[in-house]
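What follows is subunit A.
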Amino acid sequence: MTASSHPKSTAHDLPSQVKQNTGESVFNCYQCGKCTAGCPLAAEMDYSPNQIVRMLQLGIPELEEEALKTFTIWLCLTCETCSARCPQEVDLAAIMEYLRQESLRRGLVHPKAKDILAFHQAFLDSIRKNGRLHEVGLVAAYKMKTLHLLQDVLVAPKLLFRGKLKLFPHSIAGKKAVQKIFKRTIQEEEKEDHS
Partner candidate 1 sequence: MPRIGVFICHCGENISGTVDCAEVAKVSAEFPGVVHSVDYKYMCSDPGQNLIKNAIQEKKLTGVVVAACSPRMHEPTFRRACAEGGLNPFLCEMANLREHCSWVHEKLPATTEKAIDLVRIMVEKVKRNRPLFSINVPVTKTALVLGGGIAGIQAALDIANAGHKVIMVERQASIGGHMAQLSETFPTLDCSQCILTPRMVEVAQHPNITLYTYAELEKLDGFIGNFRAVIRKKAKSIDEKLCTGCGVCFQKCPNKKILSEFNTHLGTRTAIYVPFPQAVPNKPVIDREHCMYFQKGKCRICEKFCPTKAIRFDQQDELIEVNVGAVVAATGYEVKDTDFFPEYGYGKYPDIITGLQFERLASASGPTGGVIKRPSDGRIPETIAFIACAGSRDPAKGISYCSKICCMYTAKHAMLYKHKVHQGKAYVFYMDIRAGGKMYEEFVRRTIEEDEVHYVRGRVSRIYDRDGKLVVRGVDTLLNAKPIEIEADMVVLATAMVAQPDAEELAQKMKVSYDENKFLSEAHPKLRPVEMNTAGIFVAGACQAPKDIPETVAQASAAASKVAGLFSKDELSREPVVAVVSRTGPPEFSNCVGCFLCESACPYQAIEHEEIKTRDGKLIKTVAKINQGVCQGCGTCVALCRTKSIDLQGFTNEQIFAELVSL
Partner candidate 2 sequence: MAEFEPKVVAFVCNWCTYAGADLTGTSRMKYATNVRMIRLPCTGRIDFMLLLQAFGHGADGIIVSGCHPGDCHYSAGNFHARRRWMLFRELLDFAGIDLRRVHFSWVSAAEGAKWAELVNDVVNQVRALGPYDEFPKRLNRQSLEQLCSVEVGR
């Protein structure tokens, strides 16, 4: 991994990395399942939220990698229902977030997650370009990335009609400053990843 956005970790197993970057210990989880019981998308996931933690508890590298390959981590909405109700005060939403970032860094993103990832990336591209989000541009870019050309076609004209969508992006004076922020964070890492 590249550690540019996180403090350098000394231990290399995933639980230690999680601990270092989120402050959460996966060993606090006693597998009660309450997180899963309350998760709005548990039924859609390939592994349930508590199983994701379980995969990190056993000290088996293959399972840790498996966790990074799940669809679950990409489906997670960061709604924090799990974290708010966990009796052991495990911030599972934070762990999910870290696993997503780590999965991306290691190139282990689940194939079915590519739409979600594409959307996130299109979103960030839009901000990077203009400093603010341009919704039409975002949807267009997303469609190009995923080839979901028909999706949302029905919604967009209505929005335009109601004066909600702007065909041309807002741009801000501090566009350069925002681009620099991108350069110093996410792009720097991408570069390191590819070197």
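Candidate entries met the following condition: all candidates are chains of the complex that A comes from, given by their letters.
Going forward, a contact is a pair of C-beta atoms (placed from the backbone, for glycine too) under 8 Å apart; a residue touches a chain by one contact, two chains touch by 3 or more; residues count from 1.
Note that the structure is predicted; figures quoted are calculated from it, not measured.
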Touching partner of subunit A in this complex, picked from 1 or 2: 1
Subunit A residues within the candidate 1 interface of the complex: 30-39, 42-43, 47-48, 50-51, 81, 85-89
